[in-house]
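Missing here is one protein chain; the remaining ones are kept as they sit in the complex.
Moving on, here comes chain A:
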Amino acid sequence: MCTVCGCGGHSVEDAFRAHLEKTGQAGAPLAAHPAPLQSVAIPALGGALHDHGHAHAGHDIHLGHGPAGTEVPGMSQQRLIEIETDILSKNDAFAARNRAAITARHAFATNLVSSPGSGKTTLLCRTIEMLGEVPLAVIEGDQQTTNDADRIRATGAAAIQVNTGKGCHLDGRMVEAALARLGLPEGAFLFIENVGNLVCPAAFDLGEDAKVAILSVTEGEDKPLKYPDMFAAAGLAILNKVDLAPYCDVDLDLYEANVKRVNPAIEVLRVSARTGEGMQAWLDWLRAGLARKGA
């Protein structure tokens, strides 16, 4: 087969005959395979000269041999470079390194995401108290202040604050830097409390085992529908502050139905970090996750 134009069959003779037919020279005897003609190279198409041992009529246009190996109408071939790379591939590479480091330690990492004020830090403090003497580490993401890391450290746990300045989310690089300073104990729970933001953190993998979306009952039942990306990306949703439900005219079943409408595969837990309601189920979920990591 002619490797330039793809004409012809499997044997050399078949190939040549087919090629002659195609190029209108079928009458020519086989023995008279002429000396190689040069195809016209069309610079704009990136067609290189080729000198394989059979005749090409001088007008062939061979597409797909430029630097890009493809053709796109309206784009000049020689200048087209196929990238096919995920835009967040750099972040994903950091996340993959983090995930490998976390797995090597048999640790279980959760990325806690929610809008500001859903009670992430209170939930985390309560969780740390109830887990008792287990290895754990906390990365706190905010735009400003070390308030949250201070609250976590007050429980006796190791915590590091990452202030993003103007940034609306943590990214893989920040978590790698935090892990390098924090030191992750073997078999630990790693809690990464993301910047309070129900939109942006959904897109940035940090290397966690699961995203946990926290939604407090005061936020409104339609929040999962208004901000679906976060709930679609999460493996677990915690409906927090359920102790306030009687005062807020909210329908907890509707909350749960809306979360599941966005993500049918998500688990939902009803929790009050303040009263301790539902906390046991959350701890069980965490311990099961850690057990899966082989600690």
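Quick note on the criterion: a residue touches a chain if its C-beta (ideal position, glycine included) is under 8 Å from a C-beta of that chain, and two chains touch if they have at least 3 such contacts; residues count from 1.
The rule is simple: contacts and distances are computed from a predicted model.
Hey, which one's the missing chain according to UniProt: "3-oxoacyl-ACP reductase", "Hydrogenase maturation factor HypA", "Iron ABC transporter" or "Fluoride-specific ion channel FluC"?
Missing chain, per its UniProt entry: "Hydrogenase maturation factor HypA".
Would you mind spotting which of A:Arg181, A:Arg261 or A:Arg292 touches the chain that isn't drawn?
Within the whole complex, the residue contacting the unshown chain is A:Arg261.
Can you work out which residue in A:Ile139, A:Ala202 or A:Leu269 touches the chain that's missing from view?
A:Ala202
Considering the whole complex, not just the chains shown, which residues of chain A touch the missing one?
Residues of chain A in touch with the missing chain: 67-68, 72, 75-76, 79-91, 167-169, 171, 199-200, 202-204, 225, 228-229, 232, 260-265.
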